[in-house]
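A single protein chain has been omitted; all remaining protein chains appear in their positions.
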């Protein structure tokens, strides 16, 4: 079970420094938090012409929230706003166990690896933190 | 069981009007109440030379509290303060089941008939109301 | 033929003073079916942990039991789970509203309107709010039949009225107030409507959206659940604007030395470790009630009430209160002439019949009725006509035992 959660892929993403930085030309900045764990991220987006040109984050948290954030940024870079919204919803539905068909989840790319979190209710919030934060950041755009 | 509580003697005392009046020469007046039942009495005492010359009461309540008050007044009339205190304590101890020896209780005269209330925890307060009120009225004398 | 509910309630098959118990004090608290007791024991025996706080499986299970109970309660009264706050009893629920809403939204010149038939728990908190905020506490009085006087409502409900607090069913008279109509009238003048559902939610279907109540308070223990769990429903928008009531663990977001931000609904109002065992029992109780069905509950209670009233009316020395109105549910209040209610209750107890005697936590109503105390028989669906017969037989003995001619 645990091996399906703490995979090497997730370990890599949670330790990766690539997306952990500040954007020079951020157009949106959104804080997200999960008070019960103490997880906190600040998400920065550079949006132009309805497209997420670049994204980055800072903050602290567990491996799941950090990996999830990192994967999300990889996925969202270059996506249109509408597309980003749809993918965030897809991800959140997956974590809530509402979508289980692997084919449908392919679009999520590496983030689909977090699917098994749906079996761990105590960690659902860790996995979805970044995605809810993104959703708030682009809401109404 | 019930026949030992609601005796004719108690019925008589609870319905008796003799001690239900106001004293012309009252020296002490004390209100007693038992909010959970709504029982309320006002006890009047005429005390002179350390002796309870006369006593009377007014108020409403259940048969047990009314009979107990009436019996107490019969008993206390003419008693010295110290004696009255001792008898009130004796009565209260009896109702709490601490004294069961009939010989010891003889002094209480008719009020000893309330002995069986000690087996009815819900009614203990009804029986002791007047006696606690008396105790408060003569406290420190 | 109704199901023999006694099979599910061992205590109702037990003896009180050598008689099988006729438990007619359901207005005070109800008995618990075996399924509820099993669910409490099952919780402590297999899932006990502090919810919300733990990552481990036991705690996850406790959290699920607790939140499932919340969802079940929400559905039961047609609310959203975020609008359901668990408390320890209806009294705490009402105090929460009085402290958090009342103290913060009223000021001199405002008025609070309640009815003279309120239970102390929906009365004393408002008295204290009125005193603390310098507002006026007004009372709606009753018609001769025990129902609220519409003339009095029309007179006293004004745009100065900021809170209307009203019981849906009086715990003394058993009369059902038309809360929906009252709420509409109160909302017209901009008042917030607090409904005391302690006696209604267990006995009739209650739909907060249909009533348009702003708050609804009730207790688990009066609807088959364990003691120590109560419920406050509040409209989300209103709850969101209210400051917390109790503060401490689990209701916070961030705590710094000098400032704190609070969690979202419903956690904002649930400070400290909650009663998960109580919630488990409440869940099972709602399941049981839904199994019985409110149509059956209403039919059975109505039969028992009508039967009791008609039998008591045959006894010339019995005085009844609020027994002539049609909107009557499960509660019969009476007095036996020349006998104090406490003596009546003692004599009935000796016959195995449990009723309540006293002021029923409604002293202003007692005074209004001109009584110091009364006797009250209150039913639940598990009572039977045999219980009523036992009550009547015992009542008939009372004056004899009291040596009254």
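For reference, chains read A, B and C in written order, and residue numbers begin at 1 within each chain.
Note that in this section a contact is a pair of C-beta atoms (placed from the backbone, for glycine too) under 8 Å apart; a residue touches a chain by one contact, two chains touch by 3 or more.
Bear in mind the structure is a predicted one, so any value in this text is a computation, not a measurement.
> Among the chains present in the display, which ones are touched by the chain that isn't there?
Listed by label, the shown chains it touches are A, B, C.
> Among C:84, C:357 or C:388, which one is in touch with the chain left out?
Of the candidates C:84, C:357 or C:388, C:357 is in touch with the missing chain.
> Among C:143, C:273, C:290 or C:310, which one is in touch with the chain left out?
The one listed residue touching the chain not shown is C:273.
> Contacts of subunit B with the missing chain: which residues?
Those residues of subunit B that touch the unshown chain are 33, 35-36, 121-123.
> Could you pull out which residues of subunit C are in touch with the chain that's been left out?
On the side of subunit C, residues 10-11, 14, 16-17, 21, 23, 25, 28-29, 31-32, 36-37, 40-41, 44-46, 48-50, 53-59, 88-92, 94-95, 99, 116, 119-125, 127-128, 137, 139, 219, 221, 226-230, 246-250, 252, 254-260, 271-278, 342, 345-346, 348-349, 353-358, 361, 363-364, 367 touch the unshown chain.
> In the complete complex, which positions of subunit A touch the hidden chain?
With respect to the unshown chain, the touching residues of subunit A are 1-3, 5-6, 8, 11-12, 36-38, 60-64, 120, 122-123, 126.
Keep this in mind: only the chains that are shown with their structure count from here on.
> Please categorise the chain-chain contact pattern as a line, ring, star, complete graph or other.
Topology of the interface graph: linear, an open chain of contacts.
> Express in whole angstrom the distance between the two chain centres, defined as the mean CA positions of subunit B and subunit C.
That gives a centre separation of 38 Å.
> Report the inter-chain centroid distance for subunit A and subunit B in whole angstrom, where each centroid is the mean of the CA atoms.
Chain centres of subunit A and subunit B, defined by C-alpha means, are spaced 79 Å apart.
> Can you check how far apart subunit A and subunit C are, centre to centre, with Cα atoms defining each centre and the answer in Å?
47
> Identify all positions of subunit B at which a residue touches two or more other chains, and write them in rising order.
Correct list: empty.
> Could you pull out the residues of subunit C that touch at least 2 other chains?
In subunit C, no residue touches two or more other chains.
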